[in-house]
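The complex is shown incomplete by one protein chain, all other protein chains being positioned as in the whole.
And now, chain A:
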Amino acid sequence: MSAPNPASTGLSRTLIARQPYPHRHHNIYRATMSAPNPASTGLFINGTRETGQDVRTGNVTAALAVANIVKTSLGPVGLDKMLVDDIGDVLITNDGATILKSLEVEHPAARVLVDLANLQDSEVGDGTTSVVIIASELLRRGNDLVKNGIHPTTIISGYRSALKAAVSYIKKEMVVHVDNLGDEHLMNAARTSMSSKIIGKESDFFSKMAVDAVKSVKMTATAADVAGYEAMGSSTSATSNKHKYPLSAIHILKAHGKSSMESHLIDGGFAINAMRAAQGMPTMVESTPEAPVKIAMLDMNLQRHRMGMGVQVIVKDPAEIENIKKREMDITKERINKIIDAGAKVVLTTKGVDDLCMKYFVEAGIICARRCVREDLKRLAKATGGRVVTTMADMEGNEAFDADCLGACDSVREVRIGDGEMLYVYGCKGHGASTIVLRGANEYMLDEMDRALHDSLCVVKRMLESNTLVPGGGAAEAALSVHLDDYAHTIDSREQVVIQEYADALLVIPKTLAVNAAKDASELVAKLRSVHAKGQHGDDDPSLKYMGLDLIEGSIRDNLKAGVVEPAISKIKSLRFATEAAITILRIDDRITLNAAQ
């Protein structure tokens, strides 16, 4: 980039003033560039450089801009964003990570926040918006402190110790252990996570669906998994935690039409977006008491066999040609017969099935579907306890179909959904799987429902794995803020002021919640703080520390009782991630942007 136009790009004026020295080897380009500026850094680099307070302020401004984008989507009264891409495709969402992912964020520091949201999304699955808001607030306050002459390293160490104090406080005081986690708590957590989303208004319905879905994929956890939970910091009581809940076993299918309330969960079932390959096949197969329905999952072609490239067969007798031809047909036929003989009642393949072969399936009363998605088949294999078969050859070079590869289920049937058909597999006999079929007015709505439901599923999973919860609706943040304020007074070094700032920064969550609900943020937050201060200084009323915001009424209430709860692990993680991200950005005091190689 030589001589960018400041008016068109809005880039900093300083950038123009610091036109770089062309690199020695690039002297040839010198003529095309403006004269070197004596005020430049003196380094011979082919790019621009910004240092000191400029870069820090720039970074913080960028981070704030990112937070401002997602701010209005926080909380039960947050609103959605409509994102339109360059070819006009529309995306309507409330999910912080999705918003940021779809925006073309160019500023490097802002990208750190985008990555932060993605990290939260993949690690916890929920709370992507709040993590970005906290990080940006920490940055803003950190930057002000630097301006007031506190060295960034002090701020960093202050933030670190504040984080440590906050996490230990959550673990010690805020966490509610729910030894026997009833559905009620799980549903509350799911409801809290989806309250801000498009399905929030039907949260009773969807939270039940989410809880049922997660519970249906319960698996016994291995020792490694349990160790994993402990490493994650969740306080595992050894007895209650022998299970894991792989969300990948929950399949979400979207079909437009009907209304969102007609979405349904196929408990222990799996749906595949594929239809019978021939109309003559039965629309359903059902198990008998003796034998379940066997499903063969193939990742190979059932088309007429053809020799691989370069394979040559030389025959002397012309009649042999005819035999080759016949053999080609018979190879596939034999394969199919082996599959049928193994007892398969349903045959699914990722590749094609020759029309010539349909008849065998039709005659045997088998449902066969072709061109299934491989990922779906893999999951179905897991769910039904089968294996995806890629070849029928065995070590001796013979072909055989191993009956062990077959999955088992209660019944399979073709169901008409909207304008298309799907295959429903009921009663999977393997590790369990569930499918949620979402219905809705149009595609955009379905996509958003999918994202919202995914968040809720993550939350329920975290809850089940950790058995701990914290009150939501700004309660945890307010309590931490009060606690950290007290903690700051016990520190006699420079970090004291930093920790105080950290305490104040956490209040950004209740503040934003109140602002989005069009309530008086200052007053509500003040009230909230005073209740928590009372709770922490003497007053024995245990419910005081669970006080959070009621955003509909604009008042303070016991959020634990009101059922606004979040998994403790997600709160702890989001604090950790936000602090780490803020520290990463605060540490930067020099930015060198290299010009693109010419």
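One rule holds for everything that comes next: contacts are C-beta pairs under 8 Å (C-beta built on N, C-alpha and C of every residue); 3 or more make two chains touch, one makes a residue touch a chain; residues count from 1.
Note that contacts and distances are computed from a predicted model.
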item: The complex's invisible chain, by UniProt name, from "Acyl carrier protein", "Persephin", "T-complex protein 1 subunit gamma" or "tRNA (adenine(58)-N(1))-methyltransferase catalytic subunit TRMT61A"; value: "T-complex protein 1 subunit gamma"
item: Of A:Glu328, A:Asp504 or A:Asp589, the residue in touch with the unshown chain; value: A:Glu328
item: Sole residue of A:Met297, A:Ala383 or A:Ala517 that reaches the chain not shown, by the stated touch rule; value: A:Ala517
item: Which residue of A:His177, A:His264 or A:Arg587 touches the chain not shown here; value: A:His264
item: Per the touch definition above, residue among A:Gly88, A:Gly149 or A:Gly182 touching the missing chain; value: A:Gly88
item: Residue among A:Ala110, A:Met194, A:Val459 or A:Leu480 that touches the chain left out of view; value: A:Ala110
item: Touch residues of chain A, complete complex, unshown partner; value: 6, 8-15, 54, 57-58, 61-62, 64-66, 68-69, 72, 76-77, 79-92, 94, 98, 101-107, 110, 198, 201-202, 256-262, 264, 266, 278-280, 283-284, 286-287, 304-307, 311-313, 318-319, 321-322, 324-325, 328-329, 355-359, 362-363, 410-411, 413, 415-416, 418-419, 424, 426-427, 437, 440-445, 447-448, 451, 517-518
